[in-house]
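Subset of chains shown; positions unchanged.
By letter and in written order, the chains are A and B; residue numbering begins at 1 in each of them.
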Amino acid sequence: MGLDLLLQNILNPPVLMFMLGLLAVLLKTELEIPQPLPKLFSLYLLIAIGLHGGYELSKSGLTLDVLKVLLLAILMAIAVPIYAFFILRLKLDVYNAVAIAATYGSISAVTFITAGSFLNSLGQSYGGYMIAAMTLMESPAIIIGLILLSLFAKRNSNSQIEWKEVFRESFLNPSVYILMGTLLIGFITGEKGWKAMEPLFGTLFKGMLAFFLLDMGIVAGRRLGEIKKVGTFLVAFGILLPIFNASLAIALAKLFGLSKGDAFMFSVLCASASYIAVPAAMRLSVPEANPSLYVTMSLAITFPFNIAVGIPLYYFLIDQLWG
Amino acid sequence: MEPMKKVEVVIDSVHLNKVLEILEKQGVSGYTVIRDVWGKGERGIMAGDELTDVFKNSYIFTVCTEEVAKRVAESLRPLLSKVGGVCIISDVLWLVH
C-alpha cells in the first residue's frame, strides 16, 4: 500500500497528538485532560460537523444520491451487528457477544472526523449528507443487539429489557441528538448562519481536533494495559472486522456509484466502532457483559488502528477502484 | 437527637436512578448523593474514565428509621447482586430541628 499515504496520514498534527497522548500513558507521565474538558471538545466537534454538514446540505439540496447513501448507511448499520454477533458467538457467551457486536455495528464520530481532515489534506471533500448518514448509523446497532439478546439469552424475569427506555436511549442519546439538531440548524440558517459560526466552528476545527485527539490518546493508552485480558481472538477481531466492514462498504459504494469522497467516508463509518453511545447503553441493558472487553476493544484496538492505519488503507483501496 | 440509621450505597453511576427510585419507594425522608466517586471492588477498578463515563460510581446515603432501613436494604439486595456495589448501615443520632 502507498507508504506515502501512510506517512501523509501519520505526519499530521492531529494523529501525532493522538500518539503523544498514548505515549504519555506508556511513559507513566501524569498528563491528563480532566473532565469536562473532553466533553467540551467532543461537543464542539459534533456541533461543528453538524453545522457545517447542514450548510453543505443547504447548498447541495436533498438529491437522489443523498437518499442512496442514507439507505446504504442504514443497511450496514443493521447488517454489521448481526454478522458480528454470530462470529463472536464462536468464542463468547451471548451477553458479551451482543455488547461487542453492537459496539462494532455503531460508529465513532471522531474517526469519521479524522478521516475527513485526512481527505481534506488530500484536497478532496465529501457531501454534507454523510453527516446525516453517520447520525443514522449510530443507534440501530443498539436495538439489533438487544433483539439478538432477547432471542438468544435466557434471562430471569427481573432483567427484562425496558424497550421504551432502550429506544429513547438509542435514538435520543446526546451525540445523535446534537448532530441531528445542528445539522438542521446549519441547513436552515444556510450561508448567513455559517458565516457567523465559521470563525469558531470552522476555522478552529483542525486545532480542536488535535487537542481532542491528545485526550483520546491518553484514554486509549489507559486501556492498553487491558489488551492482554482481551485475548488474541478479540484483538484479531478488533482489527479484521473493521477491514472487512470497510471492504464490504467499498464494494457497496462502488455498486451504487457513490462519489470517491463519499465512498471513503462511508467505509470509515462502517469500519469504526462506538466507544460512547453503545457502551453507555450496554452497561444499562446488558450489565452481564464485561465493559472492559467492549470498551477496550473499541478504544484501545480499533480506534488507534483506524486512525493510524485504517484510514490510509481504506483510502488506498478506494483510490485503486475509483482512480 | 433521635436515634436513626444511616444507609450508605456505592454503585455504578448508571444505576443511580434505580437506587433513588428504591429509596423513594421505601419512603425515606430524603437522601444525599455524591457523583463521581471511584473505587475498587469485586468488579475491579472503577476509576471514572473521562471519555466513556464507564467505570464511574456514585455514593448515596440516606438517614431513616430502622425499619425503613431494613426495607431499603432488602429491596436493594437484588439490584446489588446483579450489578454490584456495596450497601452498609450504621447507627446515627439525628439532630431534630
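Keep this in mind: a residue touches a chain if its C-beta (ideal position, glycine included) is under 8 Å from a C-beta of that chain, and two chains touch if they have at least 3 such contacts.
Since we're looking at a predicted model, the values are computed, not measured.
Stoichiometry of the complete assembly recorded in this file, written with the chain labels shown: A x3, B x3.
By definition in this document, only the chains that are shown with their structure count from here on.
Between the CA-based centres of chain A and chain B the separation comes to 35 Å, rounded to the whole angstrom. Touching chain B in their complex are the following residues of chain A: 32-35, 37-38, 42, 158-159, 215-216, 219, 222, 275-276, 279-280, 283-284, 287, 291-292, 295, 299. Taken in their complex, chain B has these residues touching chain A: 12, 14-15, 44, 48-55, 78, 82-83.
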